[in-house]
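The complex appears here minus one protein chain, its other protein chains still in place.
Chain lettering (A and B) follows the sequence in which the chains are written, and residue indices restart at 1 in each chain.
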Amino acid sequence: MDAILETLGLAQSAELLAFSPPGWGGNLLRGLANSMKIASGAFGMGLLIGLFGAYGKLYGGVVVRDLLAIYTTVIRAVPELVLILILYYVGTDLLNKASLAMGYGRVEISGVVAGIWVLGIVQGAYATEVLRGAIQAVPAGQIEAARAFGMPPLTLMRRVTIPAMMSFAVPGLANLWLIATKDTALLAIVGFSELTLETRQAASSTRAYFTFFLAAGALYLIVTLLSGVVFGRVEKWARRGQPSLREGGR
Amino acid sequence: MTLTRNLIATTLFTAFASGSVMAQDVRIGIASEPYPPFASPDASGNWVGWEVEIIDAVCTAANLDCVLTPVAWDGIIPSLTGQQIDAIMASMSITEERQKTIDFSNPYYNTPAVIVADKSAEIDATPQSLAGKIIGIQGSTIHQAYADTYFGDAAEIRVYQTQDEANQDLVSGRIDATQADSIAMADFVASDAGSCCEIKGNVANNEAILGQGVGAGVRKGDDALRDQINAGIAEILENGVYDEITARYFNTSIMAE
Partner (left out) sequence: MIHWRDLMQPHRIVLMLLFAALVLWCAISLRWDWIPQYAPLALEGLWRTVWILVVTTVLGFMLAIPLGLAQAVGPWYLSIPARTFCTVIRGTPLLLQIWLLYYGLGSLFPQIPWIRSSELWPYLRQAWPYAVLALTLSYAGYEGEVMRGAFASVNKGQLEAASAFGMPRLTRFRRIWLPQAIRNVLPTLGGETILQLKATPLVATITVVEIYAVSSRVRSDTFIVYEPLLLLAIFYMSIAGLITLAFRQIEKRVPR
């Protein structure tokens, strides 16, 4: 193994990337774990916001619909970097003021939670659109039939709408997940500890910029490819019982 | 109604409970970018350096439970005023401009600003020799304010997010010179990567811009914390811990007068 690395001229790189100190590989993997935590949290929060947003846009009153339209338009027009800064400073400021007003003293927000909150709001806007499109694609007849049976709204959502819209939503949601994983890189600019920041610190400390950035790129690529496989499976499961796309079915 | 109330309660609860702690520790903000020899991360993710050890010593002497909280340098003062951190000990110089927004403790070190350039370059620390050159500076620093005032007309100034990136571009040749703290630069030119370059000289002093030394920043009006930090600094100066830490990193004193 060492001989191969030596001939490829990668011996020094391998040393820098080793898992235990003085190699920085362990740091990178820790950063990757943080990135994945933030991305999953943000994706989940985005899904939740998206579900309520989609319902609000479809069935809500006029005011709710307008407010949600403003929300999605603003988030989709303003760069994530600017949104992250605004939400981070405004959000933590408000939370601290609220908790001080309620007499609890300062609240300490860890980097992961702040990252999830910030990215979650951004994801929520996109998820609203994806889920709205998916819910609209559910045949109206199924929902009407459930209502005719007197199904309460929450049960209707749980038993009819959500399972039916999954097959339409999954490609969009897969894309959103990839956006979430890549947007965690922006948190490096605010100083949250995740993969890109760890890479930058490692590269700055060792001056091996190429090595570390390529390694980080490889890690992100692996996450993307694995996500592709996983979401492919999820889509297959969501489309179970439906005619295959290949044969031109619905 | 109950649904909405439940939702609000759950959201607030999750915000407080998940990963948030009712704060009792003092969060000391440091820059999340490496700044050797004062503070830099090592391969295990721990922060090491002269300043990190001084922070430990001051906190022990002042009986504070300190937590090192890395924050991006260009957002460090907003983080302090926004209460995400409680104090800044990131080699931040005490200047009048900053004192309009935050308070400072007594200084705990003071070193001059220098110009660093390639060994073969005929540059010294005067505005005339820097005319027409490209100078790289870290943003939000006293060096940026100084360079804008003194070199801004004659030279092109590029603003980087971290000093490290400016150093890297100096090594690559993209910039002709950089202005930064003398100790951090001494560490840089002594390293392998900085072997191309040397310190060309101190810049003419201007205390209004370059400040009166490095102190710990606290929120305006947070006198309690400031006094505790001052007490800690005074104690480590008195009992020799400061000198002992300094001796391990440098061979002269860097304390402010």
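Everything below uses one rule, namely that a residue touches a chain if its C-beta (ideal position, glycine included) is under 8 Å from a C-beta of that chain, and two chains touch if they have at least 3 such contacts.
Since this is a predicted model, take the numbers as computed values, not measurements.
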{"item": "Residue touching the undisplayed chain, where the options are A:A14, A:M36 or A:L85", "value": "A:L85"}
{"item": "Touch criterion as defined above, residue of A:Q142, A:T155 or A:T224 at the omitted chain", "value": "A:T224"}
{"item": "In chain B, positions touching the absent partner", "value": "74-75, 77-78, 81-82, 98, 100-101, 134, 136, 139-140, 144, 158-161, 165, 168-169, 171-175, 196"}
{"item": "Where the missing chain touches chain A, by residue", "value": "62-63, 66-67, 73-74, 76-83, 85-86, 89-90, 178, 182-186, 188-189, 196, 199-200, 203, 207-210, 213-214, 216-217, 220-221, 224-225"}
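What we mean here is this: only the chains that are shown with their structure count from here on.
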{"item": "Touch list for chain A against partner chain B, complex", "value": "21-24, 26-27, 30, 85, 89, 92-93, 95-96, 99, 104-110, 112-113, 117, 189-191, 193, 197-198, 200-202, 204-205, 207, 209"}
{"item": "Residue ranges of chain B touching chain A (in the complex, touch as defined)", "value": "15-16, 18-23, 25, 27, 32-34, 36, 40-45, 70-72, 75, 78, 82-84, 161-162, 164-165, 168, 171, 192-193"}
